[in-house]
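Yeah, one chain of the complex is gone here, protein chain that is, but the others are all in their spots.
Our next item is chain A:
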Amino acid sequence: MSTLRPDLELISNWIVPGSRVLDLGCGDGALLAHLTRTRNVSGYGLEIDPDNLARCVDAGVNVIQGDLDDGLKDFETGSFDYVLMTQALQALQRPDEALAEILRVGKTAIVTFPNFGHWRVRSALAMGRMPVTPSLPETWYNTPNIHLCTVSDFEDLCHARGWRIASRRLLDRSYHEGLGIRIAPNLFSEIAIYTLQGPKIIGVTA
């Protein structure tokens, strides 16, 4: 049994046992398989890549082949306790619409993305270059990341849309929360993990 990626381990600790989970861009299904095994969740993954899809089937995970950019119209409103999306937000055509859809389908959204406000990014831009950093390793012409944002940008969007930030974890790329992050989160965090709830839902804890 391979160990779970640390951010996925973090997320899985937040899931209430027995929940219904939708994992968007579920990759090889490791998180869902882990949640099924350890927290008795039921759920589905959405995945576009055929090789990943086959790996999910290998892992015995329910997986639906589909494109996040096509929306979640095949899923009913409020039909999941959690909708998860890890490191995919920045690669979507319309992250704002996707988040709205996620909060329609799920009672709680758990979203992770790379923070574009990190000092390495800022210093590359200050030198007049598109950043290539350990957590954003692709070059400008071949990156799948078309809608990068900073922690502050993301929180602005949430406030503007009335989405409640139930919790946030800001980490470096080793998934640690150092002193720098506590002092200047938007400057020192590389990975952001947010738990969101839609405007109408109150009293649900992650």
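By definition in this document, a contact is a pair of C-beta atoms (placed from the backbone, for glycine too) under 8 Å apart; a residue touches a chain by one contact, two chains touch by 3 or more; residues count from 1.
Assume contacts and distances are computed from a predicted model.
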Given the options "Ribose ABC transporter membrane protein", "Cellobiose transport system permease protein", "AtuA-like ferredoxin-fold domain-containing protein" or "Homoserine O-succinyltransferase", which would UniProt use as the protein name of the unshown chain? "Homoserine O-succinyltransferase"
Kindly state which of the options A:P17, A:P50 or A:P137 is in contact with the chain not pictured. A:P50
Quick one: which of A:V16, A:I64, A:A100 or A:A124 touches the chain that's been left out? A:I64
Residue in contact with the excluded chain [from A:E9, A:D74 or A:D156]: A:D74
Residue by residue, what part of chain A touches the chain that was omitted? 20, 42, 44, 50, 53-54, 56-58, 60-66, 74-76, 79
